[in-house]
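A single protein chain has been omitted; all remaining protein chains appear in their positions.
Coming up: chain A.
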Amino acid sequence: MSEAFIELRNIGKRFSGVHALDDVSLTINKGEIHCLAGENGSGKSTLIKVIAGVYQPDAGEILIDGKTVRHLTPIESVRHAIQVIYQDFSLFGNLTVAENLALNTALRAKRKTVNWRAVHALAREALDRLGVEIDLTAELETLPTSGKQLVAIARALMSDARLIIMDEPTTALTGKEVETLFRIVRDIQARGIAVLFVSHKMREMLDISERLTVIRNGRKVVEGPTSDFDEGAVIRHMTGQDIVAEPYRWSPPDGAAPAPRLEVRGLSRPGHYDDLSMTIGPGEIVGLSGLLGSGRTELALALFGMQPPAAGTILIDGRPVTLGSVRDAIDAGVAYVPEDRLSEGLFLTQSIKRNILVTSLDAMSRWTVLDLAQGDRMARETVAAMQIATPTPEKIAGELSGGNQQRVVLGRWLLTNAKVLILNGPTVGVDVGSKAEIHQKIRELALSRGLGVLMISDDVLELAQNCNRVVLMHRGRFVDEWDGDAASERVISETLKTLT
């Protein structure tokens, strides 16, 4: 039995009367990789902030090295060698890599002046320790997300940390970058440093950790060695319900095959994609996988009229269309759910109703005058059809949960009589429970309306479970394709890892 580094006993924390944490206990042993699993809003972040000293618990006690710590402040927490790497990394985009690395040390030493030579020496040492090569004089902003994360990790290691907490570290990483991160995490562990890995991605948690704690609604549900769990078990604990995913299968209808919903022939845009051809039939859900920068988003933008292709033909229901603008695309029956729902897809400060109706203003107007009663009806029908959890369509979209927001975006397109639905990262930032429901909704839509769906995602499991066909894109070309049962998570993941 290894020794505990930090022990949280029966921690409770309330915010304006609501229990964010209720009787939660968590033990992290020295040098172990521990996973904290939970859905959005389960209390994960609150728990991290208690350990980091940002929040003071209302109940319970904290022991570090077996000794009770009465009042854990952020400074105390750092003094006990606890380092948190937040999702936004707490780095400075306008400063150089070197300065980002050296700042904390200088602050801790309460320096008044800056010795640039020492800054560079310190930074070089920090990167060497991690075994990575990054230009010290580069402005941090110019690095890719994975580079920024490495800087954040290197910075955390500089302080002789004994526990590093990583909050959703893999969110913005590609498959290959996740591998690198895991290698580094194991490397950190080899030095006797404990890592608390906070995530809601099943596969990763099971891969990396030795022990696992699951919390739900502010309470600890279960904890134990990771080997005792499988994906289903973790999901069950996180959501409190069984979610069984049947893979989506589709076969062309008998008899005269209908024209494909979407067909592209020889689509090219120099520097982005080259000679792409594919068809999506009515009711088909085709997955598109590929690394960031493979050209998959550019293809989606071309199909939605935002970045017209340089060459090639797009056919919808067998008719060639020119998609020179978003307006063209909507008129042709293309619907697009963007990658970043919050900044591109939704008017957060506006009501659900307005968000739903925004693409259908023509349909609800007579002689250019909006028929508000008609709009009300349309919004109410959509809310019902999409099962959006809200008392009224007048509720502000920003107040909804991630899952419900995504339903609003999806629902909007039901009203435009879309024929082709393009989903870019449909469940990014949506917790497991709502995720399954959104997948269900997409399948229903594809079947009942005969939509042709193109689903772009980093989440290979999502593609494997919900697409009847998965296409792999790399450097602007389609390089592989799997049909039906051949499109398994393992096969796609393995292939992705071989790409460079």
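Everything that follows uses one rule, which is that a contact is a pair of C-beta atoms (placed from the backbone, for glycine too) under 8 Å apart; a residue touches a chain by one contact, two chains touch by 3 or more; residues count from 1.
Criterion: contacts and distances are computed from a predicted model.
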item: Chain excluded from display, named as in UniProt, from "Simple sugar transport system permease protein", "Multicomponent Na+:H+ antiporter subunit G", "Transketolase" or "Heme exporter protein C"; value: "Simple sugar transport system permease protein"
item: Contacting the left-out chain in the complete assembly, out of A:3, A:88 or A:246; value: A:88
item: Selected residue (touches chain absent from view) among A:99, A:263 or A:298; value: A:99
item: Sole contact to the chain not displayed, among A:139, A:187 or A:317; value: A:139
item: Chain not shown, touching residues in chain A; value: 74-75, 78, 86, 88-96, 99, 103-104, 106-108, 111-114, 116, 137, 139, 141-142
